[in-house]
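A single structure is presented below for examination.
Excluded from the complex is one protein chain; the other protein chains are retained at their positions.
Now for chain A:
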């Protein structure tokens, strides 16, 4: 039998024919291009303007550099102190990504475990909530008393902060697989493993990635907070330690430089997570689709 008529009649082909655009469509295209450029140009311009403003305010009000350094001075400090700061950055990155990794794997594994048995979820979910709602800054000192290795302590703190969004999002995602699809899997006699592998995990993917995006930012926050509490100097010290140390000496440019590094790291993590999410979902999920209006 033939369904050619339906395919060609009801389904418009890709809009590759640009001949004969009417003015309204041209205007729409132009608006789209303007939005595309504006999307990155505007934030950059605003950012540049605020840096200039920062500089001008320092000059106009004759603010001394040991209170608020001018942007140029921060840049100089960043270059001059790079040997120290880069080591600190590396240490902070290690903790951040170590924690993010454990949070991701652990959160995912726990979520899968939770959805396999209602009773496991009921028993252990409260623990996850307790860990989540207790401010890490309050638990951290205890952790550093009980755990000998500072590195391990830092990792645990950052992990506690980061794992909850992965866990709760993935649990939600695993449970939100389409009801009829679940019936279909049951009808075809799918095993528990098959249902997990082919239905629940793919359905949970967008939720998991949403959790991962939050966890990326939180693991950096967790690492920095833990470094502040640990307060250790020496070989393992991270950016937070640099900020502390610089503040004792009123070395404002270096404080700002370290702060800048932390922000840039956070932004990069955010962008990388967005990219991963986009790459994994682009072929099918609504959030990653470009719609023709």
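Criterion: contacts are C-beta pairs under 8 Å (C-beta built on N, C-alpha and C of every residue); 3 or more make two chains touch, one makes a residue touch a chain; residues count from 1.
Criterion: contacts and distances are computed from a predicted model.
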Among "Sarcosine oxidase, delta subunit family", "Anti-sigma regulatory factor", "Glycine betaine/proline transport system permease protein" or "Nitrate/sulfonate/bicarbonate ABC transporter ATP-binding protein", UniProt's protein name for the complex chain that is not shown is "Nitrate/sulfonate/bicarbonate ABC transporter ATP-binding protein"
Missing-chain contact among A:66, A:82 or A:284 belongs to A:284
Filtering A:199, A:212 or A:273 for touch with the omitted chain leaves A:199
Hidden partner sits against chain A at residues 1-7, 10-11, 178, 180-181, 183-190, 194, 198-199, 202-203, 205, 283-285, 289
